[in-house]
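One structure is given here, and the rest of the page talks about it.
A protein chain is absent from this complex, but the other protein chains hold their places.
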Amino acid sequence: MKLLITGFDPFGNEIINPAWEAVKLLPGKIEGVEIIKLQVPTVFKESIDILLDGIKEHKPEVVICVGQAGGRYDISVERVAINLDDARIKDNKGNQPIDEPVYQDGENAYFTSLPIKAMVEEVKKANIPASISNTAGTFVCNHIMYGLLYHINKFSLVKRGGFIHVPFIPQQVLDKKNMPCMDLKSIARGLEASIKGIYENTEDLKISGGREF
Amino acid sequence: MKLLITGFDPFGNEIINPAWEAVKLLPGKIEGVEIIKLQVPTVFKESIDILLDGIKEHKPEVVICVGQAGGRYDISVERVAINLDDARIKDNKGNQPIDEPVYQDGENAYFTSLPIKAMVEEVKKANIPASISNTAGTFVCNHIMYGLLYHINKFSLVKRGGFIHVPFIPQQVLDKKNMPCMDLKSIARGLEASIKGIYENTEDLKISGGREF
Amino acid sequence: MKLLITGFDPFGNEIINPAWEAVKLLPGKIEGVEIIKLQVPTVFKESIDILLDGIKEHKPEVVICVGQAGGRYDISVERVAINLDDARIKDNKGNQPIDEPVYQDGENAYFTSLPIKAMVEEVKKANIPASISNTAGTFVCNHIMYGLLYHINKFSLVKRGGFIHVPFIPQQVLDKKNMPCMDLKSIARGLEASIKGIYENTEDLKISGGREF
Partner (left out) sequence: MKLLITGFDPFGNEIINPAWEAVKLLPGKIEGVEIIKLQVPTVFKESIDILLDGIKEHKPEVVICVGQAGGRYDISVERVAINLDDARIKDNKGNQPIDEPVYQDGENAYFTSLPIKAMVEEVKKANIPASISNTAGTFVCNHIMYGLLYHINKFSLVKRGGFIHVPFIPQQVLDKKNMPCMDLKSIARGLEASIKGIYENTEDLKISGGREF
């Protein structure tokens, strides 16, 4: 099995992106899975283009995109991407779309085809906090996840794909008060465990992973 | 204009539901809008059935469902409902669906047809904290919102519909540590302001209301 | 019984101080207690001077100082003041002392002589969240509380005195994300209930109000 995993470059006021830093730490092989790494820019459209180029080049069976969720406490595996760009801040090329669809002809949302509950369980088994998230936001993270799932659903581009959000790393929160973080090695180990969860589960587990809101 | 607004009965460990309590406080008329109030049970399926009965009886042009989001800080207007039930806890009749669609023939998600940004602005103008939310969870709140939007999109049941989440009220958090709350009158005033926002805006405002995650 | 209650003027980036706003809303008489109100500046030393002048003029038996604790969730009654000024930000006259004692000849700390647990119970009975706090910080709030208790302990200036911290009010958090607040009327009602608690309890209640940290 070949797996392409992407991480964004830094955005907002940050000079580092824990997503890409963690992806870089991954070994070339996890269980039976060959790992291909790709950095993508925090830019609307361009991020999807570069992802599609990478998929064309490497022909992976599975794709995971990874992004920073500064303020979240754990590794959160995203369940769904919505057909909407609504940017609170500018992306790295100055774009700031408001209430625009990612693809005019896309469905309102796509559910990930990854076994998200098996992934969460595998990460927690490694003693790393993890949970399912039901929103990837409305910025470039949701944008690339939607783009990926759009191409999977419409064109069967790859077999399975999805998105993982990771917390800040400690060096990013030294001057932020009461801000959760996770050390980089734990994030990388969490990604590794989640890949193991994908490798070992074609079907997802039938356990609760929901939230009241 | 006639508007039907629903509130859930208490669920989980709570003996009161601020959603219904606030709905009860609303006047019979807000600006030019006639207000019809309806309590719905925190029960999968049944909540939608009772909502549909209420719509058949009262023939409103607009429907808002209101639910409790214990732990949220402000009045949050939901943007989207997803076609998924995944219950962390049992509903009030003991149902606990896991990863089931709300409607087999529904789309993956529906966006609300309410002017959510105009509503948020109107609530904030009344000095009440408010924001857009991009997830209504996977419990009965998302369930009824999805059910409502499904019937609007497939059968043009009513013109516009959506969902608002409200925080705990003070008496619910007296023995919970560091738990945000909002006093009941402010919640009711917030609902009133949001209805004013609906009444005065057929089109939504083109302003940012997005989040990075 | 005559009670002097003070509130600070706005400081930091705020244009309003909920402490003083709430104090202004108090009635002139609460149960058998005559209420004298006094605004004090958020300035080291000067705040104590003006407090002492007010005490000299009005000869109250009880003094409560009230301050803003932006970020706290409830009305918190302070237990202890420490003999230390350590300012993270400048006060309203540009002073920023670092690790200096409030009074060279003062004790390391003074415990309040108010019945803090009875006060908290009374506030909660009014359905307003409240708790004991074990730190009033190291800025002007702790400074004036220490100054008050120093004069009570050394010179028996008044019979009883202490400090109450109050949260932001809603209008202060409209543009702050996930920031707790309490509406102004509830803060005022909370202060009123705490004064009732003082009036009715010479001795404090023997109930737990502690924290692990």
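Some notes on this structure:
As written, the chain order gives the labels A, B and C, with residue 1 at the start of each chain.
In this text, contacts are C-beta pairs under 8 Å (C-beta built on N, C-alpha and C of every residue); 3 or more make two chains touch, one makes a residue touch a chain.
Remember, it's a predicted structure, so these values are computed and weren't measured experimentally.
Shown chains touched by the undisplayed chain in the intact complex: A, C. The residue touching the chain not shown here, chosen from C:Asn95, C:Ser113 or C:Thr135, is C:Thr135.
Screening A:Asn13, A:Gln104, A:Ser156 or A:Asn178 for touch with the missing chain picks out A:Asn178. Interface residues of chain C facing the missing partner chain: 12, 67, 69-72, 79-80, 82, 84-89, 96, 98-99, 107-111, 133-139, 141, 165, 204, 206-213. Against the chain not shown here, chain A presents residues 73, 124, 127-129, 131, 170-171, 173-174, 177-183, 185-186.
By definition in this document, only the chains that are shown with their structure count from here on.
The chains in contact with chain B and with chain C alike: there are none.
When chain pairs are compared by their number of contacting C-beta pairs, A-B comes first. Annotation: 38 Å between the Cα-based centres of chain B and chain C. Distance between chain centres (mean CA atoms), chain A to chain B: 29 Å. The distance from the centre of chain A to the centre of chain C, each centre being the mean of the chain's C-alpha atoms, comes to 47 Å.
Chain A has no residue in contact with two or more other chains.
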